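All protein chains but one are shown at their positions in the complex.
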Amino acid sequence: MSRKFVEEFKVVKNIALNSSNFLIKLLSKKALPQIAPGQFVNVEVENSKEIFLRRPFSVFEVDYTQNTMSLIVKILGRGSKKLTEIEEGDTINIVYPLGKSFSYPEKEDKVLLIGGGSGVAPMLFLAKETGLVKENVDIILGARSKEEHIDVSDYAKYGNLHYTTEDGSLGEKGFVTHHSIFEQINNYSKIYACGPDAMMKAVAKIAQTEGIFCEVSLENLMACGFGVCLCCIEPTQKGNLCICTEGPVFNIKELKW
Amino acid sequence: MSRKFVEEFKVVKNIALNSSNFLIKLLSKKALPQIAPGQFVNVEVENSKEIFLRRPFSVFEVDYTQNTMSLIVKILGRGSKKLTEIEEGDTINIVYPLGKSFSYPEKEDKVLLIGGGSGVAPMLFLAKETGLVKENVDIILGARSKEEHIDVSDYAKYGNLHYTTEDGSLGEKGFVTHHSIFEQINNYSKIYACGPDAMMKAVAKIAQTEGIFCEVSLENLMACGFGVCLCCIEPTQKGNLCICTEGPVFNIKELKW
Amino acid sequence: MVDLNVKIHDLDLKNPVMTASGTSGFAEELTDFYDVGQLGGLLLKGTTLKNRDGNAYPRMAETASGMLNAVGLQNKGVDYFIENIYPRIKDYNTPLIVNVNGSTVEEYIAVTEKVNELDKIPAIELNISCPNVKEGGMSFGISCPSAEAVTREVRRVYDKTLIVKLSPNVTDITEIAKAVEGQGADSVSLVNTFLGMSIDSEKRIPLLSTVTGGLSGPAIKPIALRMVWQVYNAVKIPVIGMGGIMNAADAIEFMLAGATAVQVGTAIFKNPFIPLQIIEGIKEYLERHKIQSASELTGCLQM
Partner (left out) sequence: MVDLNVKIHDLDLKNPVMTASGTSGFAEELTDFYDVGQLGGLLLKGTTLKNRDGNAYPRMAETASGMLNAVGLQNKGVDYFIENIYPRIKDYNTPLIVNVNGSTVEEYIAVTEKVNELDKIPAIELNISCPNVKEGGMSFGISCPSAEAVTREVRRVYDKTLIVKLSPNVTDITEIAKAVEGQGADSVSLVNTFLGMSIDSEKRIPLLSTVTGGLSGPAIKPIALRMVWQVYNAVKIPVIGMGGIMNAADAIEFMLAGATAVQVGTAIFKNPFIPLQIIEGIKEYLERHKIQSASELTGCLQM
């Protein structure tokens, strides 16, 4: 168990990264606790008649000197839509920091990071934090089309960027697991993935077959986000575990995939 | 029965008249139907988790050439508060026009208009519309203190303005019925009142005793505003009547006060 | 072109969307907004044998995603209805259904017999579930023997479509549904309101003159939906679903759970056009999902 907080953050930036993804930067009044890639926050969606529960979002960036934290919010339904309409200067109420982070790679690792959909945020956060030289980090980002990709060129310094699109409008055509990188998948000692279930399961299957270390970050539906409701469970080798406290990051060996 | 509409109006003005009263001016995309003093609208309060039903407000002004309609909203609870936070350019959804208006006075009438609290709006609308010369119209507005009165000097051209405050900070001290005008109450052939229940009942009692024609506008709790729910009833000589369709304006003779 | 028609026993509805009793007056009020001929059907305000003043003010309280009401069946009685209201509304181009109420079985029968004479009333809805009256009402609908008795007696005197409206304030709604089916009900409609209560904590008084009242609106939807699903699986007669329907998705959920048609109640207070929007929404849904007929939705929840 670790110290958690409920706090009003001030929105200092809310910009559209593309038609469906927004970057929301939040300012805390106090020093932020340590937050690692894979951890998430649970956000109150104000002013919406339809939303009752909070909505979980991965942390994308933390700046401890400025006490800011950023999220990438992809519009999926009503809550995420409403959140992206928030204005700079508004406040939002956040429960944080939640969940366990990805494990950090060792110096000698060669890693592959795979992000799709709303799973891009924790992957980019992790890319920044691996502590590896760029040569040892490959990042594949998948989306339906070029328009759905966000501009991540800043991350080129942390790893080699690759793209897939279902329509072939950017990078290789197909799903992430169709990317040619998978032809030399044994070059990697660690794979990290976050994205739609189907994508993660496809990645996990390959990692499993090849015997490569692989961590995925799950996005089960949550009610509380801090371990009291037991709604967010995932069947694991140790029984049903709450992904909000025992995850969201799991080594695929622990899962029943 | 008369034609009613559900329409999105655009907020063209939202200004604070004092700390608790706001003037909200609304623009219609189409020609407004005839709306008379005493009639009201039922307003959807958007973006509020706590508000489920609409909130009724009297029409304060109508401009048929500009297709605008104004309301005076006094902050009472959560819905009215939320409404006053609306921004120019926003839209609000309105069911209108609802209810029956005050009867218009005859040319020879001398009338007294009495408004208190949120009852000021229909009284000022009526003041403008009586069709009488200023000399035959007296208007008493009551509030707790000077700060709670709004500036109505524009209405001096329609009638003689009088004020009461409970603390004596503007006009005569006391409730509206304590105003010295009531010493010559028989000068008036018609009294119109809108305000808190207690105020209207006090006025009605005097009118009744003196045998003066008197109409009051009630503010019962409403669910629908157009006669289908039967929640807004007032016991009358004809049984329980819906104030949203048979009122809100009633001749006190019809009531069981 | 999708087919929106549905059938409740002998009653043909041009679409599955009706307005609920007590939330659409005697139809005339809605005509101030639009032609009610567009509706699948319209349930008239609860009618009793004699004039009823209803309960004292205040009769309503807002709640989280819902409202309480304690109207208490205010109406001028069935004779007044027949003489004064029926002639004005009878030619509206939608099935008008009378919501029949009583404090005793005899009263239910008396109202039914009178309504049976009215050519343009193709069905009645027997309200054995009103929580807002001291006598009769819900007390008939919360036990099998009384629900059976009133259904049986009314069935004897009524030869058109008989819908029985069930109360959700029971341990097992399927038992009541089966009981009234057994006595010849042609359809069941559910749910009526849940018995609830609101308090003004500052004044320390109940918000309703009657202390308790009936809860309606989106708040009750999950419970209503569960009951419709249970009843659909328990009876063979068509089920009419309601409780918190605010939009087409809600209406479709009720149909998937087993409703042949739906009623829209409290939503009308928010916007009288909602029933029409729902009709449009169902049409659009059927087209989008390439489903030919609204009736195919009934009970087609995948498990």
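Labels for the chains are A, B and C, by order of writing; each one numbers its residues from 1.
We take it that a residue touches a chain if its C-beta (ideal position, glycine included) is under 8 Å from a C-beta of that chain, and two chains touch if they have at least 3 such contacts.
On a predicted model such as this, the values are computed, not experimentally measured, just so you know.
K.L.:
Write out, one label after another, the shown chains that touch the chain missing from the document.
P.N.:
Within the full complex, the chain not displayed touches A, C.
K.L.:
For the chain not shown, which residue from C:L13, C:V71, C:I142 or C:I268 touches it across the whole complex?
P.N.:
Of these options, the touching residue for the absent chain is C:I142.
K.L.:
For the chain left off this view, which of C:S21, C:T63 or C:N132 is in contact with it?
P.N.:
C:T63
K.L.:
Taking the full complex into account, find the residue in C:A56, C:V105, C:A149 or C:M197 that is in contact with the omitted chain.
P.N.:
C:M197
K.L.:
Tell me which of C:A123, C:A219, C:V264 or C:A294 is the one touching the absent chain.
P.N.:
The missing chain is touched by C:A219.
K.L.:
Tell me which stretches of chain C touch the chain missing from the display.
P.N.:
The missing chain touches chain C at positions 61, 63-66, 68, 142-143, 169-171, 194-199, 201, 203-206, 211-212, 215, 217-223, 225-226, 229, 244, 249, 252-253, 256-257, 285, 300-303.
K.L.:
What does the interface between chain A and the hidden chain look like in terms of residue numbers?
P.N.:
Output for chain A: 1-6, 44, 50-54, 93, 95, 220-231, 233-235, 239-240, 245.
As a convention for this text, only the chains that are shown with their structure count from here on.
K.L.:
Taking every chain's C-alpha mean, which one sits closest to the mean of all protein C-alpha atoms?
P.N.:
C
K.L.:
What whole-number Å value describes the gap between the mean CA coordinates of chain A and chain B?
P.N.:
55
K.L.:
What is the distance in Å between the mean C-alpha positions of chain A and chain C?
P.N.:
The mean C-alpha positions of chain A and chain C differ by 47 Å.
K.L.:
At least two other chains touched by the same residue of chain A: list those residues.
P.N.:
49
K.L.:
Among the residues of chain C, which ones contact at least 2 other chains?
P.N.:
Within chain C, residues 65 contact more than one other chain.
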